[in-house]
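Heads up, one of the protein chains got dropped from this complex, but the rest are sitting where they should.
Order of writing sets the chain letters: A, B and C. Residues in each chain are counted from 1.
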Amino acid sequence: MARLTAGIASSHVPLLGVGIDQGKTEEDYFKPIYAGYDWTREWITQPDNKPDVVILVYNDHASAFDMNLIPTFAIGCADEFQPADEGWGPRPVPTVKNDADFAWHVAQSLILDEFDMTIINDMDVDHGLTVPLSLMFGQPAEWPAKIVPLAVNVVTYPVPSGNRCWMLGEAIARAVESYPEDLNVQVWGTGGMSHQIQGPRAGLINQEWDQRFLDDLTKDPQRLRKLPHIEYLRETGSEGIEMVMWLIMRGALGDNVRELHRHYHVPASNTAVGHVVLENC
Amino acid sequence: MARLTAGIASSHVPLLGVGIDQGKTEEDYFKPIYAGYDWTREWITQPDNKPDVVILVYNDHASAFDMNLIPTFAIGCADEFQPADEGWGPRPVPTVKNDADFAWHVAQSLILDEFDMTIINDMDVDHGLTVPLSLMFGQPAEWPAKIVPLAVNVVTYPVPSGNRCWMLGEAIARAVESYPEDLNVQVWGTGGMSHQIQGPRAGLINQEWDQRFLDDLTKDPQRLRKLPHIEYLRETGSEGIEMVMWLIMRGALGDNVRELHRHYHVPASNTAVGHVVLENC
Amino acid sequence: MADRVSEYLAAFDDIPGTRVYTTKRARQGYWLNQFCMSLMKAENRKRWLADERAYLQDWRMTDEQKDAVLARDYNRLLDLGGNIYFLAKLFSTDGLSFVQAVSTMTGMSEDEYKAMMMAGGRSPQGVRSIKEGN
Partner (left out) sequence: MADRVSEYLAAFDDIPGTRVYTTKRARQGYWLNQFCMSLMKAENRKRWLADERAYLQDWRMTDEQKDAVLARDYNRLLDLGGNIYFLAKLFSTDGLSFVQAVSTMTGMSEDEYKAMMMAGGRSPQGVRSIKEGN
């Protein structure tokens, strides 16, 4: 039986992909950012912690989906996905391989649970998905886990509510538990934390709010579940809304979780970088 | 304020489009089929009954969506949609014009109501959508109402449950009621009734089951809401599953509805044709 | 937790003479169905009709799928992951109606099948469930 063992959250700032791809990880600007991922890169190589499959919750940034197609929740069920050309050529990272049997199982289970999923069989994946892979796994020749891409619309409003994201997480947990094969499954939530990359207010960072959000992932997740969109927008910048995707990860874990690791750093590009590793108590 | 005034259900058999397009409506085979729509074509021209907008629930039959994209619920928000070329050239019917302001309002309201809609801005619409238009409106130079296409996956399993479809209907009603403009809105559910167009069991028709389904749209809709997919498949043929789309229409109406008109005929092509007009009591 | 997905799907195999288009079939038939979709374009239909075998070379289908396409063996195509709405592009290109194409899957002649439909269609009696025999 598949086991949902841990949840990881992380920002997916494109610059952090560039830094790794261009070998800048030791530069002053980047060093403290990447250092916060050392713990996780070590932890995740341990036999108990190495996932067979990661359900990677992210958003597409006008790469695979344009204005003709806006799925609220899309799940990738193809065998593999190529890194997208976002305007400066695709990232030089491995092809993303899926566990298609498992992905289709999850897709089916979610639809039976009354989530109105869109199944996607042909798409490229952008920095939202590949940057967290690089942060957690470094620069291997092949990604060491299979990846199920789960894309959430956080670009065109209304985006899904925090509550709906949480409920999707709970349904993901049921899908994992009902899969007969013995797999170690992690759910990753990506995006965030504070950032606004548009308009005169760009550059907004709210460290206090971000830290409380990180605290409450373990202390008071039900508060986070109920946060309205407007609070993310006012308090953490227009792109801080990406944090609703963390609630999918959090909803997939149980009532009580332990924080194994936390990292918070300002800035990476325009963004506050946040990263936690959580496990069920 | 927009008003949801009536619900219409109808089969959308492609042959019924062919019959109209090729001027065969007076032939022996077709005559009794089309005769059952005369009442509605008259009724719908009355000022009180003429819809400004129709939310037309249908399914795409491998026309706009292929195996790379399977949205459970998709709502068309573009200004217009062209009839699809399904392999024998597009039907010679008017372009389908949307009320995009209204469609976007509905899309937004549904997402706020925690339905995981996919918004589509570029698609052709196939017989599933255009045949009911021809049956209800005949052959005008322009369709007399604006049309919001709402496409439901009933092809690749699992399709949405009857209950989920019903709930979507309820949410559509809330979306309509909250639209400030004074519009007469109808919801149409299409597809069905009994038919199986594949395999050795093809040609299955279950008149008894179909008639009871028609009865219970007014008498016991909550029974219909709970029917599992397997019952549609066993009792009404593999393509009878399309009737879950009628539940979106039915869910959008109130608890008590009156049947204004009913038509049932076997066969049209491989299919039992069913058609009802319902209004809230 | 019980595997609801498997339970949900298992029931479908109990329906006589019916292939429900599950995700398993969707995966098996991916390229077969995408090939059928290509026939929605007039220029592709023209190339296809000019040389079917040559046209199929561009598609990553199994030999079994290709043979069944060339033979227009629709029951076989369903078994190999074809979906009827996709296969409709193939029989439409042949100029067949839904009734004509569908009748080829039933073991009846076209006329017998049409007569059955005119008489009210196939009764569900006895073909609801393999297990129950009803």
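Things to note:
Going forward, a contact is a pair of C-beta atoms (placed from the backbone, for glycine too) under 8 Å apart; a residue touches a chain by one contact, two chains touch by 3 or more.
Everything quoted here is computed from the prediction, not taken from an experiment.
Considering the entire complex, the omitted chain makes contact with A, B. Of the listed residues A:Ala2, A:Ile20, A:Ile33 or A:Ile205, the one in contact with the hidden chain in the full complex is A:Ile205. Interface note: of B:Phe115, B:Trp143 or B:Tyr179, the residue touching the hidden chain in the full complex is B:Tyr179.
Touch with the chain omitted from the figure is made, among A:Ser63, A:Thr130 or A:Gln186, by A:Ser63. Only one residue in the set B:Thr25, B:Asn49, B:Asn68 or B:Asn121 touches the chain that does not appear here, and it is B:Asn121. Panel shows chain A; residues 14-15, 61-63, 66-68, 84-89, 155-158, 194, 196-207, 209, 229-230, 233-238, 266-267, 269-270, 272 of it touch the chain omitted from the view. Not every partner is drawn; the one left out touches chain B at residues 77, 100, 104-105, 107-109, 112, 121, 174, 177-180.
Throughout what follows, only the chains that are shown with their structure count from here on.
Rounded to whole angstrom units, the spacing between the C-alpha centres of chain A and chain C is 39. Between chain A and chain B the centroid-to-centroid distance comes to 38 Å (mean Cα coordinates, whole Å). Computed from the mean C-alpha positions, the centre of chain B lies at a distance of 24 Å from the centre of chain C.
Contact of a single residue of chain A with at least two other chains is seen at positions 108, 112, 121.
In chain C, the positions touching at least two other chains are 8-9, 23, 30.
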